[in-house]
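Everything on this sheet refers to the single structure shown next.
The other protein chains are all here in position, but one chain of the complex has been omitted.
This part shows chain A:
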Amino acid sequence: MALRAGTGVGFKPQHFTAIQGTAPDLAFFEVHAENYMGAGGAPHAMLTRLRQDYQLSIHGVGLSIGGTHLNSDHLQRLKALCDRYQPDSFSEHLAWSSHGNEFLNDLLPLPYTPQNLDRICDHVDQVQEVLGRRMLLENPATYVTFAESSIPETEFMTRIARRTGCGLLLDVSNVFVSCVNHRTDPLAYLAEFPLDLVDEIHLGGHEEEELPSGPLLIDAHGREVAQPVWALFGHVLDRRGAVATLVEWDNDVPDWATLKAEADRADAMIRERDSHVAA
């Protein structure tokens, strides 16, 4: 059970008719788990139809793996969703989004400490046990760092993966956003990232603001992937080889042709590396 090394797109219901009409040559679609937790109706009808023709990645945005505790009701709903659709991949974030009972609807940052490492490993263990499958954990886009952090993010993720057996989802846009924001070198980050554990890549657009010390990039998923991110993606493919890659565009969603053109660009880069490997 894994996504094949090809390109996928984050599914938006407004594209369903265009997808049905054009039968695009894509490897997979990815959906946010929480949008498919209603009882019935259009969301499930569309997802069921897509599932017949494509591989499926279910991507959670609400489990709060970095929080103090996992919401066991929500984890059970995730299990029901995975049992129903048998996705080829399930992924979540290195972040927290709930406090107590309250859901904050954002991927919030946490200090990289041994205590948090232990807690997150417990949570990943719990998720994998309940779902009965290996999950992928995604690196975050961050705007702050914490004095309390004693472990570099790349090492933090490596240790989680080694201890729990989970795979990693490398969001190349998040690498660029975080490194620019923290005035560090994305190539140095990637040099430390365990690419052999990466089973999926994410690419998405960001916005740029200005701070006194330089730019602050915002992971907004509302536009095309930026040129430097494409370059980093090429760099990762050169080192890692072809891998399942998602283009995500969640806000100000464009028409299908525009989104597909982004996916085609990623696909061309993957195929180029694939043919090199084959030759």
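Rule of thumb we're sticking to: contacts are C-beta pairs under 8 Å (C-beta built on N, C-alpha and C of every residue); 3 or more make two chains touch, one makes a residue touch a chain; residues count from 1.
Please note the rule applied: contacts and distances are computed from a predicted model.
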| item | value |
| --- | --- |
| Missing subunit (named according to UniProt) among the choices "Putative DNA-binding domain-containing protein", "Sulfite oxidase-like oxidoreductase", "ABC transporter permease" or "RNA polymerase sigma factor" | "Putative DNA-binding domain-containing protein" |
| Option from A:6, A:24 or A:67 whose C-beta touches the chain left out | A:67 |
| Chain not shown: contacting residue from A:2, A:37 or A:231 | A:37 |
| Contact set of chain A toward the excluded chain (per top definition) | 34-35, 37-45, 61-64, 67-68, 71, 73-74, 77, 96-99, 101-106, 108-111, 116, 143-148, 181-183, 211-213, 216, 218 |
